[in-house]
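Questions regarding the structure given below will be posed in turn.
With one protein chain withheld, the remaining protein chains of the complex are depicted in position.
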Amino acid sequence: MKLWTGRLPGGMDASAARLNSSLGFDRRLGRWDVEGSKARAKAIQQAGVLSPEELNDVLRGLDQIGGELESGQFAFHESDEDIHTAVERRLTELVGEPGQKLHTGRSRNDQVATDFRLWMMDASQRLSRELKDLQETLLNRAQTDFGVILPGYTHLQQAQPILLSHWWLSYFWALQRDRERLQDSLRRLKVLPLGSGALAGTSFPIDRGSLSQELGFDHPFPNSLDAVSDRDFVAEFHFWASLVSVHLSRLAETLIIHSTTEFGFITLDDSYSTGSSLMPQKKNPDPLELIRGKSGGIIGRMTGWFVTWKGLPSTYDKDLQEDKPGVFETCDQLEAILPVFSGLLATLEIHEDQMKAALAPGIYATDLADYLVKKGVPFRQAHSAVAQAVRKAESLGISLSMLPLNEWQSIAPAFSEDLFDLFDPRNAVDQRAAIGGTARDAVQIQLTDAWKSWAME
Amino acid sequence: MKLWTGRLPGGMDASAARLNSSLGFDRRLGRWDVEGSKARAKAIQQAGVLSPEELNDVLRGLDQIGGELESGQFAFHESDEDIHTAVERRLTELVGEPGQKLHTGRSRNDQVATDFRLWMMDASQRLSRELKDLQETLLNRAQTDFGVILPGYTHLQQAQPILLSHWWLSYFWALQRDRERLQDSLRRLKVLPLGSGALAGTSFPIDRGSLSQELGFDHPFPNSLDAVSDRDFVAEFHFWASLVSVHLSRLAETLIIHSTTEFGFITLDDSYSTGSSLMPQKKNPDPLELIRGKSGGIIGRMTGWFVTWKGLPSTYDKDLQEDKPGVFETCDQLEAILPVFSGLLATLEIHEDQMKAALAPGIYATDLADYLVKKGVPFRQAHSAVAQAVRKAESLGISLSMLPLNEWQSIAPAFSEDLFDLFDPRNAVDQRAAIGGTARDAVQIQLTDAWKSWAME
Amino acid sequence: MKLWTGRLPGGMDASAARLNSSLGFDRRLGRWDVEGSKARAKAIQQAGVLSPEELNDVLRGLDQIGGELESGQFAFHESDEDIHTAVERRLTELVGEPGQKLHTGRSRNDQVATDFRLWMMDASQRLSRELKDLQETLLNRAQTDFGVILPGYTHLQQAQPILLSHWWLSYFWALQRDRERLQDSLRRLKVLPLGSGALAGTSFPIDRGSLSQELGFDHPFPNSLDAVSDRDFVAEFHFWASLVSVHLSRLAETLIIHSTTEFGFITLDDSYSTGSSLMPQKKNPDPLELIRGKSGGIIGRMTGWFVTWKGLPSTYDKDLQEDKPGVFETCDQLEAILPVFSGLLATLEIHEDQMKAALAPGIYATDLADYLVKKGVPFRQAHSAVAQAVRKAESLGISLSMLPLNEWQSIAPAFSEDLFDLFDPRNAVDQRAAIGGTARDAVQIQLTDAWKSWAME
Partner (left out) sequence: MKLWTGRLPGGMDASAARLNSSLGFDRRLGRWDVEGSKARAKAIQQAGVLSPEELNDVLRGLDQIGGELESGQFAFHESDEDIHTAVERRLTELVGEPGQKLHTGRSRNDQVATDFRLWMMDASQRLSRELKDLQETLLNRAQTDFGVILPGYTHLQQAQPILLSHWWLSYFWALQRDRERLQDSLRRLKVLPLGSGALAGTSFPIDRGSLSQELGFDHPFPNSLDAVSDRDFVAEFHFWASLVSVHLSRLAETLIIHSTTEFGFITLDDSYSTGSSLMPQKKNPDPLELIRGKSGGIIGRMTGWFVTWKGLPSTYDKDLQEDKPGVFETCDQLEAILPVFSGLLATLEIHEDQMKAALAPGIYATDLADYLVKKGVPFRQAHSAVAQAVRKAESLGISLSMLPLNEWQSIAPAFSEDLFDLFDPRNAVDQRAAIGGTARDAVQIQLTDAWKSWAME
């Protein structure tokens, strides 16, 4: 029986009823539906709708339902349209008439918005913790790999040598922004819809302030229409997840490239690799590819939500029911990805020699230009001079470090023998000593700051 | 046991293995994996890899597996990475060594592309049929409601009277284009990947032409790299579904507006309506809203697929595994929506009187301008004259049809008494008699053409 | 001449050069390129790269360039690849050798990230102000229209009567969240990339802390790789704009429906309406439709940015250049839309009588159920009883308020004569007096709170 069978006693067409049912996904809100109902039962008892005895019955019934849901013993009925219907139906079975009073002045519109926010408050905490674990892995890597140097790339072309620790840390900071964003959106999430009824508020003297506190919200919605129709928090979640997934995807993409035979910078642990059904030699970075690939779906679900939501006029329309499946799926995927990525990063093997061997002499060109600058040559001329040397070496078919001094001097007289000292990764790295640079000292400071930021909140 | 346990015998980290497993969704390909395997077994027997007896064993085994999958009795193992692994594992259990030969020269790369295409060939047929049913409902409505006139809108403002049948038909044609598009994409779908191996082709003399024919494809892929990496058909399916869903959403949106108290043009049957848990009077068009709302998710999954796919270099990457869940979900949603929409349309009630009553006199303004044109007034002047009359009536606070003749004539002397005959919906409709217009005769012809187009293919 | 002509003196293919040039859009960063360059010139003078005289020359030259850009007299060259090249080229023309020193230790990678952030800091302030103006219009409307009652809708079906002011305020709060989000993202925007060089930091002793302060940032980036590759702020801007645009679109959509002939709740001022080239009577809400329509493009540009960005490995790739056109276009569109929406809202005409007349008696059904609850009937039974009355009236073909008392009592004996008092919009509204409800008192308090929130920051 639907909650509105009195109005349309004929019942729905079977295929329409299936389309309409949200139990397939919203049963996940069960725990929060029970929590919200308990808090609300107390509030309407205060408002005189329930007697103290009835309240006791209702609380007892709801606790039992909570237990049944948790243990998987709750028996859903074919006709339970959604989790709210199922809970109210069961409550009435268990406690009788008081169960029929629970919905007084409540609508599924304010109820589902409340349940969903409670679920998301909980999920956000979990995700934040898992993100923090991944950050910890990055910080540990930065510590363990300290001193290792590899080529830094722009345009995927070798640019300047960098510390591997510096590179790991660059991802730490991106994830730190993600955690900040999650905090920011919590302030907007923790606003209570309950007490807004279908759209216009409630005619029972419910103390929404206490209700809000009881359920862990910061304060009630100041406007009932906004309360039932606001889905900004859904969009914020999707956006947040999309940003996280892009950060993870970009890291995965780079690691995939670094683990090719041709780069050879890293080897994934066997426990984070797969093989081929056909090619016996294969060892493939499937987990990284799936992390990268799932980002598409996460972004797609954000887009999809915007499409659905954007087309709606004011207040509650049934289309809003589509807000949940996408959020649940994205949350599940992030929870599947985050620990895998942590484990993969913690166990991968670094090939320091291979990284060092990869450094092509051209990578010191900026240092050579800076060298001229320090001797008084304007930068633009210094840049041009070194570029000329690069082309000279190219045309001679030799590496830049093999170009003889006289060639250098014929290009710029300021060059002298000590220019050859610059072909040294450690020197190249340590020179970039300003805050945020790749010098060992600077990275050491950065690492300390990163641990501090990480520990906060 | 994975198909590649020989290479990485240590096994995967448990959470990585869960992330990696596609069995949750690709078991749906089971039937096609069996079909593809049977055809391929015959082909490699011809190529000398299997003896006739072995082929018999393999075919028998595969048939049994097909039966087990269909009846739900197939027992998946924890370690079955995907449907292909499960089928090969079970086959080897059933028939022993010949089962270990089946994968000769095959890779899961060409296998999964084949399975997925077979699945989609089947799904396309089903969807086309369901779409055709919905079109039939529209044609029946156009026939039943023939003669009913309602306001036509642009910018949601009343524009000109139209036949309701004309309006139903406008959606028929949109869906007809959808069916055409599906046909077009079939030509690109029915190209066989099998025989392309992992990426480079196969070294066994398999007759890919016969294989293609056996499985209902038009011809084999001319390039093995393209065969395993092409996912155009996935994008085409998503795009096709997105277009369909937009057509359905736009129709649903208009019906939602037409079923408001304020418009009052239609009433949904109770069996396609829902009520409210709080407000006893409510009768809500939930199925229409869900049809409208689900379009967002469908478009989002298309976008998501593009995001994933766009980021990949050449040939097969594991990210491609993400091609299936979105397609399956979209297909399921369309199959849930289409029959509901048919039923809803077939049962809704039309309020002809309400439609007629809604026609505001201003809706005949174009006819009034055309009237002047037919008396020799250049259109731009005629337009301006009628606009003046509209403003005059507005300023007098009367409806346009109440404006006295002398006012009309003071604006344009060409007006005479017969102008008042134009305030007639039937006349307004029947005037627009050129091909494609809303005149009853034209719509009758259109309806006949529509039935013809519908019946084809 | 490009800044790297020394390396590739042959020059680019003409069509490749056109594809590569970003001057078409990044010239808009001109002002900020000059500001950033001035601050940096001071910093490298402190670091000993420029003499005090050279610094003076450079500052003078940059000021002149700033003037030329502002007045539109700056002459771009065909070969100026981007705004940075153009400014450095012109500076060298104006002041000679010191101009060639400016780029010492700087890369366009940290430069463009800095310019773009400066631009966005400025744009954010402008947009926040325009949003605040729109909010003010909503607050003024809420004040002016106080007391007007209209039907509230869910599922676009009449639900319960609400105060028009309550409805206006629901949009105020959505925009208030938008302003909060903009504030939140500013914290992540105001982090300085300059001094990060191409990716690895700088080897000149630049005081990045002072530089940051000089340019109005909160602090420098702690990691140079992150500094040049972070585009979270681009995504945050797009997301923010998308949310704003959805809020505006939903309001526009509702107003379009409210301004139909059938609803007749509002009339747009002529100055915010258009007509038809063909139909003389037409008065169309084009500005509302464009506001609604442009939301799609805004969301699309967000998606587009995610697609581009998601596919990239670590650090700077040229693809990042695509970050700007979309942001500029979205910003321009919001700046075009916001004042139009303010003007349109301030001038539209409310039809209070029409709103009142639209209230169908069924809209009081919840009040009737609450009435029974207050007499002790459990809510679920009360709901069912009123639903029965609704059906009874429907079957008798009369309106709910016309149903005679005995019919009511035969359904539920608790009904008595005073039930008819409930068919009163004012009563229906004023009952919902809890915080956030639509009662006049509650809305008055809400309005005061809204003004306070609005004024802050």
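Order of writing sets the labels: A, B and C. Residues in every chain begin at 1.
Methods note: contacts are C-beta pairs under 8 Å (C-beta built on N, C-alpha and C of every residue); 3 or more make two chains touch, one makes a residue touch a chain.
Keep in mind it's a predicted model, so treat the numbers as computed, not measured.
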| item | value |
| --- | --- |
| Shown chains touched by the chain that is not drawn here | A, B, C |
| Hidden partner chain, touching residue among A:387, A:429 or A:447 | A:387 |
| Option from C:172, C:240, C:306 or C:379 whose C-beta touches the chain left out | C:306 |
| Option touching the unshown chain, where A:157, A:416 or A:448 are the choices | A:157 |
| Touching residue (missing chain; options C:270, C:349 or C:441) | C:270 |
| Candidate in contact with the missing chain, chosen from B:38, B:141 or B:155 | B:155 |
| Touching residues (missing chain, whole complex) on chain A | 151, 154-160, 256-257, 259-264, 275-286, 289, 303, 306-307, 310-311, 358, 360, 362-363, 365-366, 368-369, 383-387, 389-390, 400 |
| Absent chain, residues of chain B that touch it | 3-7, 9, 49, 88, 92, 97-105, 109, 152-156, 159-162, 166-167, 169-170, 172-174, 177, 180-181, 184, 187-188, 195-206, 208-209, 220-230, 232, 235, 239, 242-243, 245-246, 249-251, 253-254, 257, 295-296, 299, 303, 306-307, 309-318, 366-367, 370, 373, 378-381, 383-388, 390-391, 429, 431-439, 442, 446, 449-450 |
| Hidden partner interface residues of chain C, rising order | 2-8, 10-13, 15-16, 18-20, 81, 84-85, 103, 105-109, 197-198, 249, 253, 270-287, 289-290, 292-309, 311, 317-322, 325-326, 336-337, 339-340, 343-344 |
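Criterion: only the chains that are shown with their structure count from here on.
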| item | value |
| --- | --- |
| Relative to chain A, chain with the most remote C-alpha centre | B |
| Between chain A and chain B, centroid-to-centroid distance (C-alpha), Å | 32 |
| Whole-Å separation of chain centres (CA-atom averages), chain A against chain C | 23 |
| Sequence positions of chain C contacting 2 or more other chains | 154-156, 159-160, 257, 303, 306-307, 310-311, 366, 383-387, 390 |
